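Every protein chain but one is kept in place in this view of the complex.
Our next item is chain A:
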Amino acid sequence: MQKVILSGNEAIARGAYEAGVLVASAYPGTPSTEILENTTQYKEIDASWAPNEKVALEVGIGACFGGARSLVTMKHVGVNVAADPLFTLSYTGVRGGLVLVVADDPELHSSQNEQDSRNYAKFAKVPMFEPADSQEALDFTKLAFDAGEKFDTPMFLRSTTRISHSKSIVTLGERRTDLPTPSLERNAAKLVMLPGNARKRHYDVEQRLIDMEEWSCTQPFNRIEKGAGKVGVITAGVAYQYVKEAMPDADVLKIGLVYPLPKQLIRDFAANYETLYVVEELDPYIEEQVRAMGINVVGKDKLPICGELTPGRVQKALFGKDVPTEDNSPELPPRPPNMCPGCPHRGVFMELNRAKAYVTGDIGCYTLGFLPPLSAMDTCVCMGASIGNATGISKVISEEEQRKVVAVIGDSTFLHTGINGLMDMVYNQSASTVIILDNRITAMTGRQENPTSGYMLNEQETYRVDMEQLCRAVGVEHVKVIDPYNIKLTRKIIREEMARPETSVIITSRPCMLVPRDNMDKRMPLYVDHDKCTGCKACLRLGCPAITWDEENKKSNIDKIICVGCKVCQQTCGFDAFIEYGE
């Protein structure tokens, strides 16, 4: 069998392929994004980006009701959006298998919270596998389809950032070709969840969990690894790897199916040790259930709930070991992320800052508008929240303050869940301003297509949502489309619309400069004419990575290798010092 190095995400995509999956749907979200992207290499799978996680899951459910195996992937907060169909899917059960992959982000590498999705498994009564490396990511994906069909249940596969984005050696298998052909098949008692039907299904759900727990106690994905026999550790997922580093002599019960827990197996294992540890990231999810069984453990009384674990953090928490960290001393300048050179969002945030706007923000690259020197974001809650937040805050402040409130949201986020907020804003006559930064791509997660990009996941051309018409259709009378590289115009329109006592929308029309097909026009980089530069630092307010301050000469400089020639800086200069090469 062929051995390759795969990331957890690549391995999940491979597992779905080998499991005979026919349909895959997702909304991008770090660290889950590459799963769906990797399914596109398997032509047998119909893979597509949905506008949000709820739609993605509903598409997956439809395929499952048609008898196909389907894969749906999202990040942890995406499950909040998809929770509505999820909880009832638990009652209908499945026809073809359905696996919902949820990728958690302990340490919040690229997220707005640190929620532990294992609680969703328990809450929605949807069983959950949790792999500890890429081989298990592949194997458990396949197992999840088999187990889900055996017990008539949708299945969760939980990953975390360090599983999704770590690579390890994987042995590949073959795709299953013996699955039944999908077809229409009516089964109202199971698929029409009216109270009379759903009431009966709830009993099936409860029985299924009892059956699955008993089955799980004898399955090899829950395994005991013998050590010196003195201490026992119960662990799952990536935490298992850290236990093997930090406590090499311990006896380990490694749990593969984290919901429902194999209680009898845990009881038998626990009986052997005076000291029993539960090592898990984030919430005391296993620990609480083990304690509820009357078994005493060492767990979150020592181990941190916040942040991810590492081998060192486990040793520090349990044994007090002194562990070094990276150098965080103040004389080492930090290196936070920044908007790219030529990013069309930059000038908009500079103008929002100058207009002293109170910006209700949203999730995307433009959340970086929070960082200095742009410093123009005052709230950021979740996907689509900017618009509802602007409406709500405007209800409770003075008319003068209302004119300062601006919601800022990207195209993909607007179509994800922002459009509902805009309907509310118009319907209930809020006087706020909304700026839609339409760069025609879902940029932050690595440039995925969406309904404004005009392309599908498979790169095929498709219909493009007309953002201006969409806003007009929900009732916004004042919709302005502007070129955000034109700073004077951007400033004028932002100030006019902020002053307007009605709902208004400004749409910026420049594409993401990292998408070559949308940036065909040739642009030359700029340089700073030091004879003209007075050292006033006005250009530095943009925070463009291509512009650096020359402390010796007290002038600005441009790095011509990374300058893309957007000329926004040229418009901030009162002394005509920014000159295009070749001019």
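One rule holds in what follows: a residue touches a chain if its C-beta (ideal position, glycine included) is under 8 Å from a C-beta of that chain, and two chains touch if they have at least 3 such contacts; residues count from 1.
Operating definition for what follows: contacts and distances are computed from a predicted model.
Missing chain, UniProt name from the options "Sulfonate transport system ATP-binding protein", "Indolepyruvate ferredoxin oxidoreductase beta subunit", "Xanthine dehydrogenase family protein subunit M" or "Cytochrome c oxidase subunit 1": "Indolepyruvate ferredoxin oxidoreductase beta subunit".
Between the chain not shown and the residues A:30, A:394, A:453 or A:504, the one that touches is A:30.
Note on the undisplayed chain: of the listed residues A:44, A:84, A:185 or A:245, the one touching it is A:245. Only one residue in the set A:307, A:337 or A:475 touches the chain that does not appear here, and it is A:337.
Across A:381, A:540 or A:579, the residue that sits in touch with the chain not pictured is A:540.
In the full complex, the hidden chain is touched by chain A at residues 3, 5, 30-31, 34, 109-110, 133, 161-162, 165-169, 241-242, 244-246, 248, 310-312, 323-327, 331-340, 365, 368, 371, 373, 444-446, 537, 540, 543, 545, 547-549, 551, 561.
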